[in-house]
Every structure is written in structure tokens, then in C-alpha cells.
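Handing you a structure now.
Note that one protein chain of the assembly has been removed; the remaining protein chains are unaltered in position.
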Amino acid sequence: MEKVLEVKDLSVQFKTYRGIVKALNGISFDVLKGEMLGLAGETGSGKSVTSQAIMRTLPENSKIAGGSVLFEGKDLLKLTEKDIEMVRGRSITAVFQDPHTYLNPVFRIGQQFKDILLNDPAISSIKDKKKREATINEKMTQSFRDVKMPSPERIIRSYPHELSGGMKQRVLIAMAFSLKPSLIIADEPTTALDVTIQAQVLRLMRELQKKYHTSVVLITHDLGVIAENCDRIAIMYAGRIVEFGDVKTVYAKPLHPYTQGLMRALPRADKDAQIESIGGTVPDLVNPPKGCTFHERCRNVMDVCKTSPPSPLFHEGRIVECHLYNEPLGGS
Amino acid sequence: MSDSDIALRLEGLQKWFPITGGLLQKTVGYVYAVDDATFDIKKGETVALVGESGSGKSTVGLVINQLERATGGRIFYNGKEISNLKGKDLNAYRSKIQMVFQDPQASMDPRMRLKDAIIEVMKAHRIEGDVYKKAVEIMERVGLSEEHLYRYPHELSGGQRQRAVIARALSLNPEFIILDEPTASLDVSVQAQVLELLRELQRKYGYTYLLITHNLAVVRYISSRTVVMYRGFWVEKSTTKRLFKSAAHPYTLALLSSVPIPEPGAVKRDIILQGEPSNPTKRATLCPFAERCPLIMPICKEKMPPIRELEQDHFVRCWLEH
Partner (left out) sequence: MTSTNRNSSRTGSLKYKEFRYSLHLLFSNKLVVFGMCIVLFFSTLAIIGPLLVDPNEPMNVNFKNDLLPPSWEHPFGTDDLGRDVFKLVILGARYDLSISLLVVAIAAIVGIFVGAVSGYVGGKVDELFMRIVDILFAFPGLILAMAISMVLGRSFLNLFLSLVLVWWTSYARFMRGQVLAEREKLYVKASKSLGLSNFRTLFRHVLPNAVFPMIILATMDIGSVMLSAAGLSFIGLGPSPFEPEWGTLVNRGAPYLFMAPWLISIPGVTILLASLGFNLMGDGIRDVLDPRLRR
């Protein structure tokens, strides 16, 4: 299948007063056309840094220490600031966790939406002002219908504070899909919402994604959300992708001890289940432990884990980074 | 169930927050945060209070702790009415009832070492004996060590911080602990540690918990009975087992079916609610859930629904015949 995005060996570091934080240490994954890829991980695993690196919105004190991000044949990391702006907001768009901070409180929704639509040369190149306004209006109305907003005209005229959290998140989704991007990065899009609203919003995203055949990277800490919505899953831990594969197989038989631990730690709403925590805490990424970053918390730890970091292995149809599975990486 | 088993009883608890406006700060309306919270909590059990934001569940916790005074209704603790306690009696009551908030970082003074924070609380309640030794003992109870007493909150990890907050609550030898979203800000692996700890503490020391949360998976894991709230009203209450197996209220059903299940292809009921809860500044005179109910009937638009007992200890506030 066609690859929309290919991240290869990406490393990102942050300079802080404590020293250099090695936030991402050589992660590789790809996003296929029309798929929803789940990026799961706990705080500090590097999932949000990954999205920032792809969008080139990393903070100033960060540095891309290596790797490449191929999108439509171009390495996004090598583009000039001007060129990346042509990609960002048009071919790649984003939905964030907190719509309150993303929407500007002093402008009407319509005004903010218009600015986004003007990113599209097909719209901004319309010379006749009346015709342009009409096109924009039509586009906005269409987008709001897509996200099942009852009265688009009213939304266009409202200010962000006049909308509820769920409505705002729909506005963001409408904006993200409006230019028919090939990739959408959704960073914890429903974390701030209540469960019943979360269910609405996720269903909507999935419908639109199917309708427009868009690829979506869904970043979340909620393994339930990924199980219900994604095709493939990448599990991140301490700046690495430790397991990457098809959602069904990964959930049915997790290979990496960290993934196994996560699955055991989850309380379930659908059945009575015992839980078991993973001892210890996430490592400090300024001084990451030698060898495998998970070995201090791993129940299957072996001598080799303490000295040499595992490399990605192809095992049972997926990629796993663990010394337990020592078949060499085949093909690809 | 005999009354002596009951630790806490809420009878028609109400809490309205006045909205003031104008030059003279006159009350121009109310936010009807809690309009009817009625339930019992037995000694040594865990009752979960479930609902979405705006359901009033957190306000119930604040009122029980008397951080907010109730507008109406009654609260009994060990058979004694507590809504009018003042001064010494209030302090004595508060030392029995402790609260753990969602955000452990924010609920600790950033400029105080754990040692000072914990000892301060014990001293304020005139706890006798070697308070330092007690503090160490409590730290060990929650899985921390003496060394952690010398740390500032920001020097702890998220899980350790929540343990520290629990330790501070335990320092007064409480009987009853209100847990307000205790794991909402924690990662899955850490959440499991805290949940295990809470269970173990209950087993060892017999604490009674009121767990306030929106997370149904946590509810199912830890609580023995569950109360579901919607816009200030309890709408369904039963044992957790029964509620998860045969919930009756449409809102409970919708909540249950909205929880994402970490199992691809899992079969579940498919109820996606439309809309969002309306503004709580209007007092509900009909079923508060009527605005979003997928099973709405004509009568729901006429009268407040009755309270029915479906089976022993399973109550529901709904017009639907079950």
C-alpha cells in the first residue's frame, strides 16, 4: 500500500538546565494511505514530540539530532521555513487536545476558518472578492455539515467561548478536514472531553477519515480509543517505539514486556478483571539507563538487556524492540 | 442493612451556587450544581459516584467535607447530622473525613517538604506522641520511604506525589476518604499502582471510600456500589456488579457503551448520545436527561420521573418500565 508518511530513525533532543533530554531516540514508522495509526505512550514517552517534529513545530530549545520525515517524496526536516508553511495547514493538518487554547478567543469562528481556507491557493487565487467570499462561505458550511453541526451559519458568527467543549472540538475537526489534507495529526483530541462526547467526536473523525480517505495519526494514552478506532498501533516508551503492528494482533498477543504490562495494568469496564501495575517509574531521559530503557522495570530482564540496547526486530508480522525475540529484521 | 453499618448517609442533598450580578452584587440566579443526591455508604465499602463534568459529583464531595455548605438536604455521619457543625466539632469531623484531589501537584504547597506538610497537619489536630515517627510509618504504609519526607512535591514523580497526598490524608487516622478523581492525571501503569495501593489500604485498615470519577473501568475495579449522577440528580444506583450487568437508566447505558474497550472488535451496545448537557443555571423540573435521551417518551416531557426499586438495592429514576 502507498505510504503517506515515512519517519526514519528520527531523534530529537531538548536542551534544558538539567542537561540534554534525549526525547526521541531513533524512531521509525510509516503511515499508509487512508489508515488511522495509533501512537500510544505514557507521559514523557515522546509521542507529542513526534507530532511536533513532523509538523516542524518543536520549541526553540530543541534540536533534531538525526533522521528524516518523508512526506510526498520530500524530507520535511530539510524544507525551508517557507516551504514547510505550504505543507503545514494544507497537506498536513492538526487537531489538538485543548480546543480552548487553539482557537483565538477574540475572533469569530468564521474569521479563523477563513484564514485557514486562504492557505489553499485554489481559494486565495480567486481574484474577484465577492466570488472568493462566496466560495469560502460555501466551503465552511460544507465542512460544518460534515461534522454534523446543526446550524453552520450561527457557528460561523460565534466566538469560541460561546461554544461548548465538544462543539469546539468539532470546529477544529471541521477545520482540519476542510482542505482535504493527506495527513491529519490528532494529538489527544478527546482527552479533555467527557466519555459520551468523546464517543461522538471519535465516531465523527472516523467517518470523515473513511469518507475522504485521509490518513490520521491518532496520539493518545488511551489504549481503548486506539483499539476501537485504529488500524495499526505504535507503542512508545522513553523515546523509542517498542512495538509496532496491526491493532488486532498487538492486542491479542502483545510481544514486548512493556506492552504486556500496559495491557495487564488496564482496568476494564466491560468485564471483571484484575490489574497488575508495572513497578518503578519512567527513566530520566537526561541520563537514560544503559542498554534497554525498559530493563529496570521489565519482568523478563536478561543480562544482555542491561548492557546493549535492542534493535528493531521483525517478529510475527510486526516490529518489536526486545532481546526476547532475536530474529533479525527481514526485508523492508 | 442496619443503620449502625452506615458510615455516611445523604438525604436529598442540594447545593446551589448563587450567581451574583450588578453593582450591588445581588443574587440573580443559581447554578444548580446538586439537586438531589441521596445515597448511603456502608462502613468499609467503596461507593463510586459517577458522572460527567457538570453532573455535580465533585460538589457532593466538597459538601460532605463541609468545604461547601449544603443548600438543602441532610448529611449524617455515623448517624449524626453534620451539616451544622462548627469550630471544634467541625475539626473533629474533618479529621475523620479526608479528601484526595485529582491533581496531586496542585493540592500540595509547592514550597513545603512532605515532612513539614504532614507534620503540620498532625500538629494542627494535636496528635500526640512522636509525630515524626508516625510520619515515617505512614510513608511506608503508602509505599514511600523516610527519605521521601525530605522532598518537595516537584521532586516526586506523578505516582509518588499521589501517594504523598494519600499519606497526608492518612496522617489523621481517618475513617472515611473521599477520592476525587484520584487517578485521572496519572498514566496507566501508575494508575494501576495507586489503585492497588488504595485497595490494599482498605483491606488492611478498613477505610471507607467515596470514589468520585468519570472512569467506569476504575469504578468496576474498585467499587462495590455505584451511584450515577446526571446534572445534579442521581439517576441510578445499585451494586457495581449489577449495574455493569443490567443497567436500567438510558444514561447509564449510554455511559457504559461510550467507554472505549481495549480489545479490537469487542462487541458492545452502540448508543452514541447526541448533544451535550444543558446549562445548569436552569432548574430541572422534568427528567434532567430528557434533553439527550434516545428513548424519550411523551410522559418524560410532562412529569418528573418516579424513583423505582427494580430489585433489592437497585434504584432508578426513570419513566421506562423495566
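Just a few scattered comments:
Order of writing sets the labels: A and B. Residues in every chain begin at 1.
We adopt the following convention: a contact is a pair of C-beta atoms (placed from the backbone, for glycine too) under 8 Å apart; a residue touches a chain by one contact, two chains touch by 3 or more.
Because the structure is a prediction, the values reported are computed rather than measured.
Only one residue in the set A:2, A:60 or A:128 touches the chain that does not appear here, and it is A:60. Residue B:125 is the one among B:125, B:199 or B:268 that touches the chain missing from this view. From the set B:26, B:69 or B:111, the residue in touch with the chain omitted from the display is B:111, counting the whole complex. Remark: the residues of chain B touching the chain excluded from display are 65, 67, 91, 94-95, 98-99, 101, 103, 106-112, 120-121, 124-125, 145, 147-148, 150-151, 155, 165, 168-169, 172.
We adopt the following convention: only the chains that are shown with their structure count from here on.
Here the CA centre of chain A is 33 Å from the CA centre of chain B.
Put simply, chain A touches chain B in their complex at residues 42-43, 164-167, 194-200, 202-203, 221-229, 247-248, 251-252, 261-270, 272-273, 275-279, 281-282. Per the touch definition, chain B reaches chain A in the complex via residues 52-53, 157-160, 187-193, 195-196, 214-222, 244, 254-266, 268, 272-274, 276.
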